[in-house]
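Single-structure report; data block below.
For this depiction, one protein chain was excluded, whereas all remaining protein chains were kept in their positions.
Here is chain A:
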Amino acid sequence: MADLGSVVVPATIFFILIFGFLRKVPVFDVFVSGAREGAVSCFDILPSLVGLILAVNMLSASGALDLVSSFLRPAALALGLPPEVMPLALMRPVSGSGSNALLLQLFRDYGPDSFVGRVASVMNGSTETTFYAIAVYFGAVGIKKTRHTIPAALTADLVGYIASVWAVRLLFL
């Protein structure tokens, strides 16, 4: 099962190529023209990524995460979240590598099969790096007014965290 990840990518590429070949697509020529478009749009997202990653790195270096986590401890308890996962919940929407580092720390401290380890796994698995996606997708097309994107996406994250605790309790306790 753990090897599944290494099967999906080659299988997808194989399938796309076979399909294109059977439909008589000049596969290499088409690939190159598509890759050129990809290269161009990649540079469009650089400025917004620099801004976002700068802010995330400053947040984690300043100790702000721990400060906010301890401040939000009563709120975590009220929502039924174990306080240990609070830094992860705050980091998850802004940084994938940052939240993975916090997740592994929780695995080391509590073990992946503990209640905290399971809640952290489900939280990380059922949400995405919200601000990264917003910065990349809107940055790529130069959108400045994001309208109701952030409130709706953060609602999904918060609900995801609460549902994670609820799902672990339901299925494991």
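Side notes on the structure shown:
Just so it is clear, a residue touches a chain if its C-beta (ideal position, glycine included) is under 8 Å from a C-beta of that chain, and two chains touch if they have at least 3 such contacts; residues count from 1.
In this section, contacts and distances are computed from a predicted model.
You can't see one chain of this complex, but its UniProt record names it "Spore maturation protein A", from the set "Spore maturation protein A", "Phosphoenolpyruvate-protein phosphotransferase", "ABC transporter ATP-binding protein" or "YeeE/YedE family protein".
In the full complex, the hidden chain is touched by chain A at residues 1-2, 4-5, 8-9, 12-13, 16-17, 19-20, 22-23, 25, 27, 30-39, 41-43, 45-46, 49-64, 67, 93-94, 100, 103-104, 107-108, 111-113, 117-118, 121-131, 133-138, 140-153, 155-157, 159-160, 163-164, 166-168, 170-172.
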